[in-house]
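What follows is a set of notes on a single structure, which appears directly below.
All protein chains but one are shown at their positions in the complex.
Per-chain residue numbering starts at 1, and chain names A, B, C and D are given in the order in which the chains are listed.
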Amino acid sequence: MSPELIHAAADNRWAAIAPEISLGCLALFLLVLEVFLPKKKHVIIPTLAIVGQIGLLIGFLWNLRDASFVAHETFNGLLRHTQEGQFMRVFFMLSSILVSILGVIALAKQKMPKIEFFHIVMVVSAAMMLLTQSNHFVLFFVALETVTVGFYILVSYFRSSPLSLEAGLKYLITGALSSGILLFGIVLLYGVAGNPTLPGSSAESMNFNALRVFLEANPENFLASVGIVFVLAGVAFKIGAVPFQIWIPDVYQGAPTPVTAFLAVASKAAGFGVLLILTQRVFPSYSDLTTPVLSAMAIATILFGNLAALTQHNVKRLIGLSGVSHAGYLLIAVIAANTQPLAIGAVYFYLFAYLLASFAVFGVMTHIAGPNDADQDLEHYTGLAKTHPFLGAVLAIGIGSLAGIPPLAGFMGKLFIFIAAFKAGLYTLLAVAIIGVVVSIYYYFGWIKAAYFETWSAPVLDGETDTRPTRTPVGLMAGVTLASLAAATIVLGFYQGALGQWLLTK
Amino acid sequence: MSAHCIALITLLAPLASAAIIALFLRRQGTLAATLSTLTAALIAAGGLSLAFTGARFDGTVDWLTLGNFTLLLGIKFDDLAALMISVVGVVGLCVHVFSLGYMHDDAAKARYFGGLSIFMFSMLGIVLADNLFMIFIFWELVGFSSYILINHYYERQSAADASKKAFIVNRVGDFGFLLGIIACYYAFGTVNLAEITDKVQGGTAVAAMIPLLLFCGAVGKSAQVPLHVWLPDAMEGPTPVSALIHAATMVAAGIFMLCRIEPLFAAAPVALTVVMWVGAITALYAALCAITQSDIKKVLAYSTLSQLGYMVAAFGLGRLDILPEGETGKLTFITAGAAAAMFHLTTHAFFKALMFLGSGSVIHGCHHEQDIFKMGGLAKKMKWTFITFTIGVLAIIGMPGLAGFFSKDAILYLAMENNTPVFIILAFSAVLTAFYMTRLWRLVFFGAPRSDAASHAHEGGFSLVLPLIVLAILSAAGGYTALYGNVFDAVWSQIPVAHGSAHTTILIVSVAVMVLGAGFAFLLYKPASTDALAAKSPGLFALLALLKESFDAAYNWYVAKVQQRFAMLVEFLERIFLSGLIIRGLAGVVGLVGLGARALHVGSLHAYVYWFLFGAAILWAFAGGWLN
Amino acid sequence: MFSHLLLLSIAAPLAAAAVISAGLPTRAAKFVATLGFALPALIALHVWYHFPAGVGANYEFIQSYHTGLQALGIKLTLGLNGIALPLYVLAGLVGLAAGLYAIQSGAERLKTYLALLLIMQAGLMGAFSSVDIFFFYFFHELALIPTFIMVGVWGGKDRGYAAMKMTIYLTVGAMLSLLGLIAIYYKSGAENFDLITLRQTLLEDGIIAGTQNHIFGLLMFGFGILVSLWPLHTWAPLGYGAAPSSAAMLHAGVLKKFGLYGLVQIAVPLLPLGATHWAMPLAWLAVVGNLIVIGLITIAQRDLKQMVGYSSVMHMGYAFLGVATLSAVGAGGVVLMMVAHGFSVALLFLLSTSVYHRTQTFDLTEMGGLVQKAPVLAAFFVTATMASIGLPGLANFWGELTIFVAAWKFSPLLTVLAVSGVVISAIYGLRAAARVFFGQPTEAFAKVIAEKPPVDLRWSEKIPALILLAALFFIGFWPKSLSVPLNAALEEVYPSKAPVITIVGQ
Amino acid sequence: MSDIFFYLFAALTAGSALAVVFTKNTVASALSLLVSLVGVSALFILLDAFLLAALMVFVYAGAVVALFLFIVMLIDSHGGDRKPFKKATLVSGFLAFALLVLGLASFAKRGAQEVIAFDAPSASVPVGASLRAYGEQLFTTYLLPVQIVGFLLLIAMLGVIVLSKKFEGMEDVK
Partner (left out) sequence: MTVGLNEYLYLSAVLFAIGFFGVLLRKNTLVIYMCLELMLVASTVALVAFSHFNRTMDGNVFVFFILTVAAAEVAVGLAIIVALFRRRQTIQVEELNALKN
């Protein structure tokens, strides 16, 4: 082997991706256990998955002090480890744990294979962790497709339900379409940037650094522009920005509730992590193009999401559409990040608050859901606060945070975005965001209203059965999880401490 | 003890009394009555001692400072205040003592005496105030105490309505008063009475608007046309209250206030003319109304109105061209009209309080019968009441030698000198006064008792009689200014006194007026159970009744038909347009758009792919620069 | 300990709320709640008593705490100046009264109710003691949220719609004012939310006129909605009509003052040019809209609680007029007015509910003669009415008077119109008192009496009422207790020598 | 010479791609896809990417299309029972097609200007021709993606199992 090759191989510093590797290994280990463990003892596997992940998370947090990889590139420039990357790693590990916990509850209601679920969730999480640290389109695409394919499976996981499968199909086709568009964009960028006749071209034109250099040298290249917008389209699909948001309600409704949560939180966060990398590190010289594109998307996204959610009764669709609007708010921050570094911290903070609140809400939803996972109506929540005060309180806190009500974490996220947007002078976007927030109050409030205000419900006559599904009692693990999510949402609203300090001084 | 200190104690004692009654003596009526009466005695003692020891002083304390606005509270104790505090103290004490008997069996005695104490506090505040803001503060408080006292028999709808009406009508007057004070504050940079006087006399121009706005307050409180409507209704309160508040003191506060700001009027003659005409019209109008009344208290109420009109008119008549010689050492006000008004205020306080208390005694004796046509023959059954009431009647109709004669003469003289039409009006009013008072007197005290109540009438206890005697003495002697020594010289010295031929003329007019009125009444009214005027000249009677009703009718029409309907219209508009069309409409539109957006999720994959195509096309357009 | 008093006054009710919602037995919960309400009140009284005489210009009892937002210039800085002190005291005392009333109210799900009320109390104490304008907003929202829930869950008729309308309106208001505050933060150049720093920065270098106009407009309408400026007021009567009494007491009594306080303490001093620009429109809206139109509407009310609600809207007209005068006199009048109105309207709401408990109706045409059964209640009610219509000797008088004085200089015409409000308020106030208490009972009410003879005011109602009455009388007789520090602060913030802040680039 | 081959294979590729879209019969569509892929693989050969050409045939044509055909046979036994196009579909389809053509045109117009200055590849060793180069790249630079792809295939396999396998004791298809 030539010295360069040896060098290149030596640059694969596996230690830098220890969290991903260990997560993958844990996933494999679960499969191995399934094979070797007697059938009766399979019940411990989900617990093992959760405990293992928690252990990994703690271990990772413990090792965070060792920042030797931060601000370095490994794997020949395929990966670039940043502080934000570390944050996203924690984020995805956390969401993986939470999805696993919700999965335990949801899967218990369905007669479905279990171990595969945890396995796929973990692999997808690991892929997302890599995705948000990628520094090269090849890795980017591969990681992204791993995530996407994983989600195809997860969305249609409740295969006995035609709705789950239909959602899977819809996600499959729209997802593949968006992958196709994204790929075409990547190809164009690769081709243009590798063109030796153009200034700044590079042999490694799929590397983000090289691409950035090229784009700076060629500010108004048409093919590059098309490439950029197509890449953005692919990302827009992930984050659910208009006009690539249309799949969201259907897929969210059909998917198993934990998967919906995973899609809503982790997939969206991955999209934003990637979007920030792209706009900050790769496309900054094309901000004249990306800013109007993203601005138009943000406006449409906020308005569409909120308006469409306004009269929605199926809570899964509702939260999906509200999630669309959240993507809009986040897009504002992404735009603001072009001039205001503060906005980057705002995005991450918002995502984190969104994670806490969303999982709190999805956790409650998982408990409310009946055997038909796709049918979760607002009506099912009547009297929740009376019969299940704990779930009611968690729901209220979660929704409150999503609605951006002080003193909850979600409000802080919105506040940071508003401040950043204000500093960046994005007044129109700000106005739209305000309108969106106001409209959103209506449907969030409607949900709270269903759970708290209306104690009346239709009497169940003889010969009829109560259409409302029985609510699952809250188990210990779920209880602790939901309580901590709610508590974290409150605490983070009051006291951001080191996290706020760290995110906002970037 | 310094004079300041006495003044402060005098002022605050009734407040303390009211507070103690409200907090601790709610159920101890007798204790409350005793406390309140003792306080009244203290006030009388304090007020008289201050007045007659010749203590004259002023002093202020800063009460509220915000920015460049400072509100001071202060005492200005000059001759005018001394006179007023004496009147308030004496009449107040009399009424308290009378109340001890009159309200003896009332269940809510504590509330009643508490109210009286608050009233005394508020009234003293007006009297002692050295600036307009302070006057306003106590002005409002006086209105409030009047409100609770009128509303004493709150289970009666009429009492509740009357108290409300009194307060609101007074507020209308205060609306102007407050604006006047504020205007004054900005015009002179101060609302201190002495400083205003200095400024005005120093040549600062006065817009007629300012005194006129201030006069609004007096119109409300002293019940001048057109804000007089509350006073007759206020007779719903207990009779001693009518005596004290609605005859002797509170309603006179308007006159007192006018005298306080007299320099402003002096500098704005137009305003003075307005005041004069308002007073004259009130005097005439009320006298006409009094003729048709059958309720003993209503007659007295209209008489009070009429007399207040007299005082206001007197004030408005302004100065005499020939200034009398005299001491001007403690001069705080300068014109004859004001002095005449104050003089009449004083005498009127005595005889009208006397008559009200007398009527209270009658009512008490007749077991709360107030219709004069159901009385009769009380002269024999209630001797003391009869004698004292007679003195009161004589005083008001201007029997020479009694208090009313002097003060009324002074006013008529002034009018004769200054303005003939007003003189004629006032003289005619005097005729009417004599007429209706005689009518009252005859119907109540003579003939045979015309009802069970009247036939079982009896004199009340000592506490009812004593105040009558005291007030009767004052009504008889109160007109001799010399009796007061020289403590009120600043006021008394300005009273217009006719000399020479004028003196003769006015004397003749005065006596003629009295004889004419009383004579007609004697001819017309025999003690009977029906109104003779109504029988003999129904047209005239109806006209007079209509005159009386017209104002009430107009106000009722305004309140029920204009104000209420307008309010409901505005509410309706708000409900329909603001809450309905705009707000709900907006919500509806947003909701519809929402439904539309929701309906875009048709569930068909093809539609979704079109979205992607559309998105890609838009992005393409952006990339190509076609959208920038 | 003593240096952290202000923090304690916020933390105590919060802690009490937390302890109560952790599931105490009812008796213990009542005790804890009493502590939670009493402590802030005691601290308020302590602070009031120890407030350095004649200082007021500076912030006293000042303390800063980091919550992780230093990067944005946000610190939890607590302190009081002469403008904040009166409102702080108001919050403490009305909170105590409302709390005591609630503790004895026997409401359903009492513990939750108390917890929410305690949170509200904490927010109120925080809002008025925050020197940092972000936390000022933050605490306001903290106090606002429980209102919605309380209206929705414990409210009277139309509570669902009322709660929703209130929420949306107030969210709009809060959003606009938040934008305004952010705008000040950013445009001042200080990039700091600390009011002291902001003032100093702006003293040296003010914001240019056009921008000031925009920012003041935002704040004016934002705060205007919160304070029910006509025509943005329609939430108020509806909401108060539906709200449970303690919530109405705290909201109408204290929380609503937030907007005015913001205008007096922040908007006008920091944006003098903007304030000048908007003064006339604001004054006209206040006088014609709030005072006259709403005054007339109040006259037309038949429902006692609605009437009190409308009257509170009407009285805000005086306050807005005072703000519009842009003078120390006017601002001082507004502060006095706010305090007085807070006490009196809280008292009226309390007593209206007491009336309701005895008459079983709020309809004024179905009552009458209640005084015979409940003389003390009548006395209290009449006193409260007198206070609210501005009788001297009760606190409200000072505020109205000074506002009128200030207004004359601003515009005699408007003053004339405004003073007519004195008559209007007398009309509806006295009419209500007469309809409820005096005369003979109506047929309907006679029936109620026959079925359930009404008792006079109970101690559980009397004590809170007495607290409020005592405050009304105390300030009524001794306005200096508030005006001395207030004036000292106003001299600093509104110097009589114009202009407040030098303007660059005008 | 290679130009002719290019146009030939390009036409073949595009033509059979159109056939995929427009044939009624699903089996025919799959077969057209196969032809199209073969065309592409021929183009790859023209571009000296021999390995990729082979892979295209083996993996895509051989495995993927075979899979498609297999599934088509399994479930779509009726063949093309496509309903006639609705008018709306036709109109929107036409519009969409117009949009795509417009896009293509603009792509050709604007994009061509930017890539026109290309040198034709010189006679030096063409990239992508040697197998060794792939090996070196894949196992040095792109080792990580290769590992990820491994996991991707694993979860895809698991997914297929989960979605299709009959599990003991689990609720299943009727």
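Methods note: a contact is a pair of C-beta atoms (placed from the backbone, for glycine too) under 8 Å apart; a residue touches a chain by one contact, two chains touch by 3 or more.
Everything numeric in this text was worked out from a predicted model, so none of it was measured.
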| item | value |
| --- | --- |
| Chains on display which the left-out chain touches in the complete complex | A, B, D |
| Which of A:Ile50, A:Leu177, A:Ala420 or A:Ala450 contacts the chain that the document leaves out | A:Leu177 |
| From A:Ala18, A:Leu33, A:Leu64 or A:Val187, residue that would touch the chain that is not displayed | A:Val187 |
| Residue ranges of chain A at the interface with the undisplayed chain | 137-138, 141-142, 145, 148-149, 152-153, 156, 159-160, 162-163, 165-170, 172-173, 176-177, 179-180, 183-184, 186-188, 190-191, 194-196, 201, 203-206, 249-251, 253-254, 374 |
| Touching residues on chain B - with respect to the absent chain | 598-599, 601-606, 609-610, 613, 616 |
| Missing-partner contacts on chain D, residue numbers | 2-3, 6-7, 10, 13-14, 17-18, 20-21, 26, 29-30, 33, 36-37, 40, 43-44, 47-49, 51-52, 55-56, 59-60, 63-64, 67-68, 71-72, 74-76, 80, 82-83, 89, 92-93, 96-97, 100-101, 103-104, 107-108, 111-112, 115-116, 118, 120-121, 124, 126-128, 133-134, 137-138, 142, 145, 149, 152-153, 156-157, 159-160, 163-164, 173 |
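As a convention for this text, only the chains that are shown with their structure count from here on.
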| item | value |
| --- | --- |
| Pair of chains joined by more contacts [C-beta pairs], B-D or A-B | A-B |
| Distance from chain D to chain B - Cα centre to Cα centre, in angstrom | 101 |
| Centroid distance [mean C-alpha coordinates] between chain C and chain B, Å | 36 |
| Whole-Å gap separating chain A and chain D, where each centre is the average of the chain's CA atoms | 30 |
| Residues of chain D engaged with two or more neighbouring chains | 110 |
| Shared interface positions of chain B, touching two or more other chains | 616, 620, 624 |
| Residues of chain B touching chain D in the complex | 606, 610, 613, 616-617, 620, 624 |
| Of chain A, residues touching chain C in the complex | 342, 385, 389, 393, 396, 400, 405-407, 411, 415-416, 418-419, 422-423, 430, 434, 437-438, 441-442, 445-446, 448-449, 452-454, 494-501, 504-505 |
| Residue ranges of chain D touching chain B (in the complex, touch as defined) | 89, 92, 96, 99-100, 103, 106, 110 |
